[in-house]
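One protein chain is absent from this view; the other protein chains keep their places.
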C-alpha cells in the first residue's frame, strides 16, 4: 500500500468513500507523521484524538451506508490563530499562554461540520505578524526544504502561516488552514512548494479567528494542489451572521467548476511588479508562467497598476493601526498571562503584562500603529493611507477592464535562511511587495508552485482575480499547475 | 424672555459673571439585548451573568449591531427635529481601563447617526431653545467595585456593551435652573419616544456637565467637565458649585484648567478626577469590524411613523381644548400622566373639567395613598363615568367627591356606587319645596332679617336646605326654588 501521508485531500476523501482505506488508517498515519516531525517545530499542540474521533465518525457513517460529508476522513492542521474549543490557542504569543477557548471559530467549526479532523494547532508568526515564522514565541518553524548546496542552513518556511506551509510540504497533513493579512498564505506556500489561496475578503468568517488587522485578515486553505485548495475552501467559506463583514452569498462549487482551459480569458501582466533587484530566476519563472497561460489559451495583456509602490507603506500604516487597537484586549484581566509586579497599580500591571507577553515584532507594530493614530498624525498617516488604499483598489478596477486575472510572482525571492532578514524589519516587510496590494483591495489571490531556483528551492506564481471570482483564480492556477508539473518535495531529514 | 426674569449671575468681587453650560447626556437605549451582542440588558442581575464572549472581548470576537438600538436613536433624533444621517459609522475610542475589556469603546466620532437638533425648554416664565449638536450611539462600559476587597477591585461586565445614546447639547444654557429644565424636558422626550426609561437612579441617564464662566459679553472661558452626574438636582448643584469655584479662582488670580472633575453628592462639591500623567489621546479611527451604517427610506419611514405625539404638541392640543397652560404643562410633564389623561379624554370626558379633576382630585388622592398614576386604583374609564355623572347633574361636586372616595377604596364603578348607596342627587321640586318650607318655618328670625334686606343670608338657607336633604339636592334647583320661596 502507498504511504497514506503521500495522499492529498481529494485522494483521501475519495479513498475513504470508496473504501480503499479507512479514515482511521489515514488519521493514524498522519498522527504518526506529526509525532515524528518534532524538529520542524510546525505544531504547537498535537491533537491526535481529535483526528481519530473525526475519522471514526467517517468510518461509522460509511459503514452505516450514509452519504459521507465533503471532508469525511480528511485530517487537517489548524493554524493557531483559530480559536478551538477546549484546545489551547495562543497565536504563538506568550500573552495567550494558558488560554483555552470556550468556543470554536466559525472556520474551524465549518471544517469539523464538513467531517474534517484536527491533527493539531500549527505554529506561526506571533499574532500573524511576520514573514518567516521567527516571531513565534515558541521557537520558529524550520522549513522542510534545504538548499541543494550540501549546506544545512535552516530555511524560513515563510510566514505568517509557516507552520501550515511546513506541515503540508513535509506531508504532516494533506491540508492546513492559513490566514492572510498581507500575504501570509501565499508567501509561505511559495516558499514551500505548495498551493494556497486567500479568497475575497468576507468569504471566510473572521469570528473566532484571533484578529491581527480586521480589514485585511482572511482565512484560506493551504494544500498540495489547486483542486485540494478548492475542496477545502468550499468547506471553510460561507456567510456568518456573527461577522458584520461576512459576505451574504452562497458558496460556489469551486471544485466542480475547475477548468484548466483559459480560452477566451485575458491574463494581465502588471508592469509595476517588475521591481528593482528582482532575482533573474524570479523574472524567468514569471516569463515561464506567461508562456504557460498562453499555452492554456489565454490572451496576454500588459496592464498598469500605478499605485503599486505605495501599497506596502499604506499597508504598514493600516495594519499596525488596526493591530494596535485589536491587541489592546490582551491586558491580563480576563485571559492569558498576567504580570503583576509588587505594588503595581492597574495601569502598571497592563504595561508589565504586555511588555512580558508580546514579542518584539508585535511590540514594534503596536508602537507604529499607536503612533500613526495619535493626536496630530492621524490624517497625515491613517487617512492618507486609507485614501491610497482607495487608489490601489481603483487601479485593480481599471485593470479588470482589460483582463480577467493578473499573473505575478508571489514573492521577490525564494525562501531565505532563518536569521537572514530578522535583524532588519524593513527588509522583511519588503518580502510582501507582491502580495500586499491584493490584500488591500480584498481580492482573491493564490500562489501555485512554478518551479525551483538554482538552489533547488521552490518558487511560486501568484494569480490575482476580481472580487468574488475565486473560480477564475483557481482555474488559472490549475492551468499553470498542469503545465509546471511541479513534483519536487523536500527530502525528509527530520 | 420675560422681562421679570433677571439673568442668572454669580456676584463676584469684580462684578457679575455669566455661567455657560453644556450637557452631554448618556442615555441607556431601551433594548432587550446589547448593542453588539445578544446578552441581556436587564438591571440588577448577578455579576457577569449577562456577559457574552463578545462583551468580555474574547480573542476573535466581533460586533454585530442591534437594529433596535439604531432605530431608537433615530427616533430620538426625529423627536428633537434633528438631522438624521443616512450614512454614519462607528469609530473606536482607544484607552485602557479595567471596565473596558476591548481596550476601546465603539462609539461614533467622525460621522454620528444624528446631527443638529433642538429642544425647547421653559424656565419659569421664560421659553428658550437649546441646541443639540449631535446624538451618537456607543457602548457602555462595565462596572468596578472598590469596596469588596482590601487590595483588589472587582470587575462586573454586565453593563459592558449596553447601548447608550450620547446626546450632546450646545453650550446654550446659562443657569442651573435652565440646565435642570433641559434635563427634565429631555428626559420627558426620551420617555415619550420610549428610547430610554429615564431612570436616573439605575444609571439609565447620566450627564457630563461642561461649565465655564465669563464676564457678560466676553469670549467663552475655559470649561471643566464634571462626569457622570446622575440626578437633575445634582446637576444643578454641580453647576452652582463649579461656577462659584471658577469665579473665586479667577478672581484670586488663578486660571481654569480644562479638566475632568467628579461630583460628590454628599458635599455638593466637585474635585479634579486625575492629574493627567497621560494626556488623553484616544486615537479614534473607524472600526474595521463594522461597515458604514446606511439607512434606507423604509427604515426612516418606520421610525417616523412610530413616533408618538410629543410633549409640546400634546400641550398645544390640550390648551386648544381650553385647558389652562399650567394644567397642560402638568399633564404633559410625564408620559404616564399624559397617557392616562388621553385615555380619559378618549373615554368621553370634557377636557377642561377632566384636567381640573385630574390635577386636583386625582393627584391629591394618589398623593394621599402614595401611588403613581400608572397604578391608580381608578381607571380612566371609571373617571370618565364619574365626570359624566357630574356633567349630567346626577352628582353634585360634593357627592362626586364622596363617590370618588368609595371608588378609591373599592375600585367599583361610580354608577354602581351611586346606585347602591343612594347618592344620587335629586331635582324633585316637590320634595325640595317641602324641605324649604320646613327650613323657613324653623328659622323665622333669619327669614325676617333676609326680608329686611340682609340678602347675604341666602347662602344660609341654601346650606340648611342642602343639609336637610343630605347633600343630594341639585344645588341649581335649590337656588331657584329658594329664590321663589323667599320672594
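For reference, chains read A and B in written order, and residue numbers begin at 1 within each chain.
Here, a contact is a pair of C-beta atoms (placed from the backbone, for glycine too) under 8 Å apart; a residue touches a chain by one contact, two chains touch by 3 or more.
Criterion: contacts and distances are computed from a predicted model.
Asker: Given the options "Ion-translocating oxidoreductase complex subunit A", "Aspartyl/glutamyl-tRNA(Asn/Gln) amidotransferase subunit C", "Putrescine transport system substrate-binding protein" or "Predicted Zn-dependent protease or its inactivated homolog", which would UniProt use as the protein name of the unshown chain?
Answerer: So, among "Ion-translocating oxidoreductase complex subunit A", "Aspartyl/glutamyl-tRNA(Asn/Gln) amidotransferase subunit C", "Putrescine transport system substrate-binding protein" or "Predicted Zn-dependent protease or its inactivated homolog", the name matching the hidden chain's UniProt entry is "Aspartyl/glutamyl-tRNA(Asn/Gln) amidotransferase subunit C".
Asker: Which of these, A:102, A:148, A:256 or A:287, touches the one chain of the complex that we don't see?
Answerer: From the options A:102, A:148, A:256 or A:287, the contact with the absent chain belongs to A:102.
Asker: Hey, which of A:127, A:191, A:212 or A:335 is the one touching the hidden chain?
Answerer: A:335
Asker: In the full complex, which of B:157, B:235, B:423 or B:457 touches the chain missing from this view?
Answerer: Checking the options B:157, B:235, B:423 or B:457, the one contacting the hidden chain is B:157.
Asker: Which residues does chain B use to touch the chain missing from this display?
Answerer: Spelled out for chain B, the touching residues are 31-33, 37-40, 46-56, 64-70, 89, 96, 98, 144-146, 148-157, 262, 273-274, 278, 281, 283, 286, 290-294.
Asker: So that we can see where the missing chain sits, which residues of chain A does it touch?
Answerer: Against the missing chain, chain A presents residues 98-100, 102-103, 200-202, 207, 215-216, 241-242, 244-245, 247-248, 307, 309-310, 313-314, 316-317, 324, 328, 331-338, 340, 344-352, 354-355, 358, 363-364, 366-368, 370-372, 374, 377, 380-381, 383-391, 393, 425-426, 429, 441-442, 467-468.
As a convention for this text, only the chains that are shown with their structure count from here on.
Asker: Mind listing the chain A positions that touch chain B in their complex?
Answerer: 82-83, 89, 91, 96, 99, 101-103, 105, 206-211, 213-215, 241-245, 321-322, 324-325, 327-329, 331, 333-335, 346-347, 350, 370, 373-375, 378, 382
Asker: Flag every residue of chain B that touches chain A in the complex, lowest number first.
Answerer: 53, 56-65, 92, 94, 96-98, 101-104, 153, 155, 281, 283-285, 288-291
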